[in-house]
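All protein chains but one are shown in place.
Entry: chain A
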Amino acid sequence: MISSNRLSKLAVAMCAALPALVSASQTTTVQGLHDNSSSYVALQNATIITEPGKTIENATLVIRNGKIERINQNNRAPEGARVIDLSGHTVYPGFIDAYSNYGVPEPKKEQRGPWFSTRPEYSNKREGGNAANDAIHSQLEWVNEAASDAKAANDYIEQGFTAVQSARLDGIFQGQAVTLSLADKIANNVVYLAQGRHFGSFDKGSSQQQYPSSLMGSIALIRQTLSDANWYEEAQGKNAYNGPVEYNAALAELGPIEQEGMVFTVSDDKSLLRAHSVFSEFDVPVTFVGSNYEYARLDAIKETNSTLILPLNFPAAPEVSGVNDHLDVELADLRHWERAPGNAAALSAANIDFSFTLHQLKSASDFWPNLRKAVQHGLSKERALAALTTVPARIAGVADKAGKIAPGYMADLVVAEGDLFTDGSIKSVWLQGTEKELAPLRKADFNGSINATIANQEVVFELQGDDKVGGALVIGDARSKLRASRRDESSLSFVVDSDFAGVEGAWRVELEQTAERTYAGVAIGPDGRELSFEGRREAAAEQTNNGEGANVAATDYVSRLTYPNVAYGLDGLPERQNLHIKNATVWTADEQGILEDADVLVRDGKFYRVGQDLRTPSGYTVIDATGMHVTPGIIDEHSHIAIDRGVNESSEAITAEVRIGDVVNPDDIHIYRSLAGGTTMAQLLHGSANPIGGQAQVIKLRWGATADQMKFDAAPPSIKFALGENVKQSRYPSWLSTRYPQTRMGVETLMRDGFTAALEYRERMQAYEKLSRSERAKTAAPRPDYRLQTLLEILERERFVHAHSYVQSEILMLLRLAEDFNFTLTTFTHILEGYKVASEMAKHGAGGSSFADWWAYKFEVYDAIPQNACLMSEKGVLTSINSDSNDLQRRLNTEAAKSVTYCGMSEHEALKMVTLNPAKQLKVDQYVGSITEGKHADFVIWNNHPLSSYARVEQTWINARNYFNRERDQELRVALQEEKQALMQQVLADPSASKGAENGYKREQPSWHCDTEHDTWLQTFTAHSHGGH
């Protein structure tokens, strides 16, 4: 009797009767009857958005055999097509996620016990032409493993996605992705592009191999692998010096990567720039899976000309509701909470292309709310749609068949009601011409006042709600609340206590919508009588949001955007100034010594004149430094600040190919803190976990600049060596110590072996150059080897060695080894027993860079003495004092002063140990290190004698730009407190602040020390002694 019940029963029956269109492929034999159901469909009366910015109103979309046949602008449906009325609905192209692991198997989970329970693995198992490193899977083509997965597909389809580019997200080179339709069909029918992009990341993933253990190791491995791929293209099939060139599928597959391109995941803006650098060395185009930190370095990102894939996992706000929570909250995190949703808008404003991905979302259903948040933060709807359609279609290599609504394209569609980018909803998704219904196209609307006459009585049903409808029955002045309400697509039923026709009691009522404003109803009385009626609805209250126009950009941020975007960041690069510093005590650190009441002129970023009573040239800024002292900027030979994700590539004994320069972290607050201690230049060294560590990077502490801008390019290349306890793994349990060397004897032979190999490598290169054309056709070129190449640079005296060293025997060993190989050891760093072999060092020409007074923290420093620097200097060794500590780097002035305390060094010489002498050790003394005419204007203004306990830095300048200024620092302190309070108020006012990704912030880097051995990918510490070096 009640129609809706009949309808729903019918619906169930129909579902059961219809065969699911899981069609067989053309090559599958038919079991049973042939399925020749019609696929000819016309979607009529629709608003069709064919691509971003192009809308056709009231048209008919014709699809057949899974593809779009045509768009009838005249809205006529062709004869024979099943017609679906989409009036009031919008059709979008199906969405594409260019970064997914849909349909491919998960990586094997290695069972790994706690650290120190598993022996380290230094090499992998070679099988089937794989790479020598287990993080490289480039030989895998994921099309071979792809299979449809209806359950996993649902998460995507419910958000409107119809296709994905997919690979297993594991390792550094993850293999070649496949672009798949999410249709529930056999794999053969869903492959849109068999060989898509190569996927990759810096994370070694499930690989248990030691190498790489650091970010710089991953970058070095990428560099070597891409170089190997180039080499292999030429070399395969030929003979190498030691036999036929091996078969290597991993390298072979990377051959055409310049055409195929990469999709590469990064964890932040800095790593995006790093990845860009290494891949552009090899002309590999890369699309980056971004982090939503891109807004923080927009200009640099823009310069890469990259396309991005953006996850929409905006971070949850830090907790601030507890009375002490502010103690644990960083300004940078609060800022990022506010601005991450605006990242897409910022990229869009900078005209950087991007697509969106479901990747990293904990729950797929967060996708649309977050996307709408991005729109609220100023992203245009057109760009948002492009990020779901045309842009990912391009990234996934299917722009010729998906991402648009056009004849010949796949019939992958999204049917929506309302504006998806504000509050619309997806009704159905069409995958290859087959509909997947998510919600009924039409649903009865019971919002409003429905007037009816029941048993000659005027009544009003006042109703509201969509899924749950509630309300009251109003008869004259009497109101009765409705209860037990339930609804389906077309009808609403409820119970109401009232009386009609004089029968009082609980009436059961059902309403069914018959047209936009009319309803048919039936009421069943307490006595079983049945009264039919008709109702008419008054106009409902106007809906508040019409979509267009409501799109006001929420770009009035409370937070500032600084460089770097952390507390104490600057608004931009400080301006370069011409200066006249007056009446200072000037510590020149050159032959002029210490000048009282002196003036310094700074012009065009350089020291121009030093003298007395100088005239102020016009346009110069005057600094009255009466009572103050001016010194050159302090230079630290040995620093580990500003390094991301690992100071040691601690895996193998020689890792000369890794570069600190690849992982400079310009956001490190210790840059600012060191400026506040007068330090302007630092050599960022690799740690001391292996005898031949990585390449060093000299930086100027240009706070606010990018990593590349901080690098001091004029510094010649250098490298870290290490000797003694750390490299022989003294603090490993003996049964884990399998790596050669384990003694100081072995350190010598390992280095000798490395240098010998480098020389033989050069010989092979030279021999190859001499080959005739015909000989070259048969002979493989020597494989470029970044590790040996770096060692060769040392032997060719183009790269300079800074060797971590303590005891006299090892110092002497390295001197003699260098002499055997005909190069000069540049600087011994730490060198705490340098005083024992100072004359030998001086004779060789090696410098020493020491701690002022550290000792006793391990056995090899038990003979360290605070008079070391004096003794070395006295014997003619070029001597400096370094920090190896982010705390000590802020007060190297008083560290140098300790040689005055303990052994009577002159104050002028003491200051030189942290200025001119380290400049010489870094071979940059022609540019910096003293206040000498023509050198860079890197200097510090002190309020007191610069070697005294009582001295404090007033200003620090680099290239005549003021990077630290005590007054500005005081202002920043106040400003950042205010900003933090304001942001916390924002969080407290936002009821949804706690929603979002956990751990959505950059993790704080530890204080790196020489001996911090840590696998940044496996998240394990190997060794780290408190206060160790």
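The criterion applied here is as follows: a residue touches a chain if its C-beta (ideal position, glycine included) is under 8 Å from a C-beta of that chain, and two chains touch if they have at least 3 such contacts; residues count from 1.
Note that in this section contacts and distances are computed from a predicted model.
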{"item": "From \"Sarcosine oxidase subunit delta\", \"Carbohydrate ABC transporter permease\", \"Adenine deaminase\" or \"Bifunctional protein PyrR\", the hidden chain's UniProt protein name", "value": "\"Adenine deaminase\""}
{"item": "Contact residue for the chain not shown (choose from A:Leu788, A:Ala897, A:Ala960 or A:Cys1010)", "value": "A:Ala897"}
{"item": "Residue among A:Tyr672, A:Phe823, A:Phe939 or A:Trp1008 that touches the chain left out of view", "value": "A:Tyr672"}
{"item": "Omitted-chain contact residue, chosen from A:Ile222, A:Leu331, A:Val375 or A:Ile635", "value": "A:Leu331"}
{"item": "Contacting the left-out chain in the complete assembly, out of A:Val30, A:Ala515, A:Ala777 or A:Ala856", "value": "A:Ala856"}
{"item": "Identified contact with the non-displayed chain, of A:Phe314, A:Phe356, A:Tyr835 or A:Trp1008", "value": "A:Tyr835"}
{"item": "Residue of A:Leu947, A:Met984, A:Ala997 or A:Cys1010 touching the missing chain in the full complex", "value": "A:Leu947"}
{"item": "Chain A residues that touch the omitted chain in the full complex", "value": "319, 324, 327-328, 330-333, 566-568, 669, 672-673, 676-677, 725, 730-731, 835-836, 838-839, 853-859, 862-863, 865-867, 871, 886-887, 890-891, 894, 897-898, 900-904, 907, 944-945, 947-952, 969, 973, 976, 980, 998, 1001, 1003-1007, 1019, 1021, 1025-1028"}
